[in-house]
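The complex is shown incomplete by one protein chain, all other protein chains being positioned as in the whole.
Going in written order, the chains are labelled A, B and C, and every chain counts its residues from 1.
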Amino acid sequence: MRGPMATVTEEQAPPQKWVGQSVKPRESYRLIQGKGKFLDDIKLPNMLYAAILRSPYAHAKIVSIDTSKASALPGVISIITGEDVEKATKPFMGVVPPPGDKVIDYCLAVGKTRYAGEPVAAVAATERSIAEDAIDLIEVEYDPLPVVVDVEKAMNKDSTLVQDAVGSNIVWHKQFNYGDYEKAASHADTIVKEKLHFHRFGAAPMETDNVLADYQESTGLLTINCNNQMPMFCLALIVLATGWDSHKIRIITNDIGGGFGAKIISYTYMVLISLLSKKSGRPVKWIMERRANIISGTHANEATFYVDIALKKNGTILGINAKTIHDEGAYLRYEPIGALLWVQVSSGPYRFKNLRMDVNSVVTNKGPVAPIRGYGRMQHLWMIERIIEIAAKQLKIDPLEIRMKNFITSEEMPYVTPSGATYDSGDYPQALEKALEMIGYPEWKKKQSEYRKHGKLIGIGIGTGIDSGTNNFAQVKLISKENPFSGQSRMAFARMDEFGRFQVAVASNPHGQSHETVVSQVVADELGVKPDDVFVLPGMDSFSHPFTGHSGSYASQFAVSGIEAVLGASRKLKKKIIEIAAFKLGATPEDIILKDGKAIVQDSDKSLEFWMIANMAWRNNLELPPDMEPGLMELYCWKGPFKLPDEKERLNPTLTYSYQTHVAVVEIDPETGKLQILKYVAVDDCGTQLNPQVVEGQVHGAAMNGIAASIFEECKYDDSGQLLSSTFMDYLFPTAVEIPHFQTCHLTSPSPFTTLGTKGAGEGGGTPLITISSAIEDALAPFGIKITDSHTTPERIYNLIKKSKKVKGN
Amino acid sequence: MNFDGTFDVKAPREKVWGLISIPDNMVKCIPDLKEFEILGEDKFKASIKAGVGFIRGTLNFTFTLSDKTPQSHAKLSGHGTGTGSTVDLETIIDLSELPDGGTRMIWKAEAKIGGLIASVGQRLIEGVAQKTVTKLFDALKEELEN
Amino acid sequence: MIPRSFEYYNPSSLEEAIKLLDSNEDSKVLAGGQSLIALMKLRLASPESVIDLNNISGMSYIKESDGKLLIGALTTHDMYENSDLVKQKFFVLSEAASRVADQQIRNKGTIGGTICHADPSADVPTAILALDADIVITGPGGDRVVSAKDFFVDFFTTALNPNEIVKEIQIPFLGARTGSAYFKHARREGDFAIASVAAIITIDEEGVCTKASISLGSVGPTPLRATKVENALVGKTLNDDLIAESSQLADFNISPPSDIHGSADYRVKMTKVFTKRVIKMALNRIGS
Partner (left out) sequence: MEKKKIKLTINGEQMEGEAEPRTLLVYFLRDVLGLTGTHIGCDTGHCGCCTIIMNGVSVKSCMVFAFQAEGTTITTIEGLAQNGKLHPIQESFWENHGLQCGYCTPGQIMSASFLLKRNPNPTEDEIRRGIEGNYCRCTGYVNIVKSIKAAAEKMQSK
């Protein structure tokens, strides 16, 4: 262990009073009593319930849809099909340049269905059960088309086309060259090549995507209650597709039962249910059933990598050259951003300078993907860590040594990666040392070799993931310069009410991150009050919460963008409070501090209670400074300090770079292939922690998500495009029995780029997938087995062992 | 899913052909048949309550007989929907005479299943399909030999 | 997800229940409902009428009577899993029950329900078969008794006629020096088995195996007895080699299904592995 970090931690310990404390989340108080307000808890007068008919075919022409029997069912109010949708809306916009811009994406299948589970028709009825009965009565005649589920087959010239208008299933291709890989390779002692596959899995938040749309013809007001996690960004997509009056759309979110990125693409359902409400003239509520949630594509990006790594004999990495093929499923939605997001973590935690990425974004007859926790980065980081370990074995170098040799060190921070990402701070070697110390690495290594003598397979796996957060939307300019978004922003207001109490709002659509609590801690410190004196508006209402086109919870950033916005508003408010107090108390603003609900003139007995200041501002304004605008409500919009890509296509795609280092010890039963996690350690560093307990919770969650994906959860399709894991019977969501205890430790490398030294966190960079793959490979080392897929089942491990030639130690 | 088999019946080819090539006769042998409707000489609708035990869903099939070579070859295609699922079936049947005057039927079937049944019924489909095929041929035998 | 409409009856006597079954086409008995209701919600099962037995008193009990353990059909998994009598004398049954899904399901699901559902991958039917249980069935003509090996006929199909109801499960007491065990190989604790084995081993004073009952789950349309393995053990002094060798015979007559959690081939191999392990577990429990 090296000292500096520890001392850094001391020095940088935040001076404030409430920030840094594990204040009990105020949100929890309502949730533990079942008094949260989730979408399905809302009931409106005259409300209808919707159900959606989904395609049983992965690829088929829709010859005809007969809704007559369904319409005749008592209680059925309205039904819409692709024909209605085609008349009422345009396809949703995408971010790809031609010809990929010809991808057709509506809220219901128009003309043909492109994946099994695609919405084909929707019904609104007086009861849920009747809506479901009506679905059974809709008769659709399909003309099945050839199905393509294998992404590499989809790239063949003669492949069936998922998106005919594009003329190819490759909707986006681009080669990125950072540094000079060719040159690097020519200086290499070894080049290791491998094909790797990162599998498809879902997010499966406990609450599915739900919508309650209420259109009032009389006012033209469309209220969309939803649980989308970035609805104000999606509003643009909705308005562009429908042409509806943006100024008459009100979007509301309340408590949200988890999102993990999956709830970003629910805008297609927001349009669909709004259409039903417009057609029936009544509020319509739609609750997505779990099976639909699993099949209709809230999946993480599936990727295939052909990767070469160039190294020196001593393990120094010179460069990486990778062809990546992203299986986007049938529609792009947020894609191909996921195929690009590696630019945030292009060289991972390592120092190499030469990187060539040949990126292919390909459509298949599978459910669409979404920006799931770890989006785009986890695939890339897993690929880098895998190829490095595989290369290390080939070079007979210890996996620890090769990492230590290539890690970027804290002295090199801020560090600029080949693609221009500016890693703000961190100490990867220290995190790894810490994790190894916690797990008891030498002891396990000893046990491992003893156990192997008796055919017992123990593996110790290591992974470092970078949790880049607070994205710069300009990264989409790397896909197309025409894309009309860039930068990052957040807006908040802070208000002192007539009685000296505070209200704060920021449109963040939280879903488990305790934003209300954390904001109250930050504001309390700024204004010299207790968190309880600060009411943070729950949920989000676009008619009361200030928002920008970037608002929402995504890309690990609330601790940065949300907090910067709140700080900005509070500080403006503080300034005005002090000005009023100074005027009233005949002091200079510089002498005034805010403490315990008072404005106090330092070194004097003069002070003014907040309620008196508030009263002047709101009710007694003739006593205000003559030229001062009455009221105490300040709005602030934070703008991310970002740039557009430079001429070499380099840019800093996110503002902060948290990271996690995990170490796992696993045991594999050689007779069955069953894996058991014996010990799991997670070290994380997201700079200054606003609320350590909340951060730790995020670390736990990210750890579980990754473990779940690596050994339990897989979206497995058959050749005809049927998803074979479509309910919790087969989509193996792990329980408390499967998931081990996590031992965690937090390091603090404050970000130099944020006011409080905070960094975004929570996604975890897919670190557990890296760690478990590494652990399995280590356990199976006696058989000389390489792990080239991010998902393993007992049977696959069993088969790997059986197929392996070498049978040492067993 | 692909199935095939050979089965011999103690009945002359004319009789066998007469059964399998005429919808009116053929439908009698379809297991779990609820109702049927002849749409033409080579086309018929059949509503089948398919499944096992109490796990059953009604599938509405349209069957078409084609490639008919009297007394020797025929193709039966069926397309069924229901229970949020689809079944596409294609069966090829070849008849030949046996020395004992009986008939040998060599058949090949391909079934494609989609939707709910495909995605939640995995563990069962194959078994159920096998059973249905067996039932079908038992019924044919019954019809032909008595 | 909501089931299709159906008529609901909750008779207060078995006689009444049987009349209702007789007079209603396409009716289904509701015991714990933990499999039936899920299937009805998915609309993979849509009976026209549901006959709920839970209003009939006296169908939930665990008692001992002339050398037999008697369990009422509506006894929940949780009840017999935790019954001291079952734990002491029929550990394999308690162990199988403990592996059924999760606590809430075990609190509602019943022994009668699971055997009538006859899912070949379910835990309890496999144990019931190894225990040579008798199933007491009642119908219009009164009671009849069917042995477990004749009760499980096919996938989700039993020897029950449409107008019959399972009333009781009878299990003969096991001899002295008997050990029993159940184990399920599954991706998650509560999942349906990739392979599952129940074993009951009896030895004499000399340690010679006098009786071996071994049944296998998820290996075909019904749980199956591994008779070849049983025969290879009986009359022999059991040691690791003999057990390992005999377990190789577990693949006799089995035809497991394939799914994403395990191919047929893998299930066959796992059946052998766990036959070996479970026999050892049972053996080690003798006397304890």
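Throughout what follows, a residue touches a chain if its C-beta (ideal position, glycine included) is under 8 Å from a C-beta of that chain, and two chains touch if they have at least 3 such contacts.
Just so we're clear, the structure is a prediction, and the values are computed from it rather than from any experiment.
Chemist: Just to confirm, in the complete assembly, which displayed chains does the hidden chain contact?
Modeler: A, C
Chemist: If I consider the whole complex, including the chain that's not displayed, which of A:Pro144, A:Pro349 or A:Gly512 touches that chain?
Modeler: Residue touching the absent chain, from the options given: A:Gly512.
Chemist: In the complete complex, the non-displayed chain touches which residues of chain C?
Modeler: On the side of chain C, residues 1-8, 10, 30, 33-34, 37-38, 40-42, 50, 52, 54, 78, 101-105, 107-108, 189-190 touch the unshown chain.
Chemist: Contacts of chain A with the missing chain: which residues?
Modeler: With respect to the unshown chain, the touching residues of chain A are 22, 24-25, 27-36, 38, 40-41, 43, 128-129, 203-208, 255-258, 260, 287, 289-291, 511-514, 693-694, 696-697, 700-701, 703-705, 727-729, 733, 735-737, 739, 741-742.
Criterion: only the chains that are shown with their structure count from here on.
Chemist: Building nodes from the protein chains and edges from chain pairs that touch, which of line, ring, star, complete or other describes the result?
Modeler: Graph shape here is complete: every pair of chains touches.
Chemist: Can you identify the chain nearest the overall CA centroid, using each chain's own CA centroid?
Modeler: A
Chemist: Determine the centre-to-centre distance between chain A and chain B, using the mean Cα coordinates as centres, and give it in whole Å.
Modeler: Chain centres of chain A and chain B, defined by C-alpha means, are spaced 50 Å apart.
Chemist: Could you state the distance in Å from the CA-based centre of chain B to that of chain C?
Modeler: 34
Chemist: Using Cα averages as centroids, what's the distance between chain A and chain C in whole Å?
Modeler: Result: the chain centres lie 44 Å from each other.
Chemist: Which chain B residues touch at least two other chains?
Modeler: 84, 116, 120, 122
Chemist: Quick one: which residues in chain A touch 2 or more of the other chains?
Modeler: Residues 136, 291, 724-725, 727, 729-730.
Chemist: Which bits of chain C are touching chain B when the two form their complex?
Modeler: Touching chain B from chain C are residues 28, 36, 39, 42-47, 118, 121, 154-157, 192, 221, 257-260.
Chemist: Which part of chain B faces chain C closely enough to touch in the complex?
Modeler: My answer: residues 51-57, 83-84, 116-117, 120-124, 126-128, 131.
Chemist: So in the complex, the part of chain A that touches chain B is made up of which residues?
Modeler: On the chain A side, the touching residues are 54, 56-58, 116, 136, 139-140, 142, 144, 291, 295, 718, 720, 722-727, 729-730.
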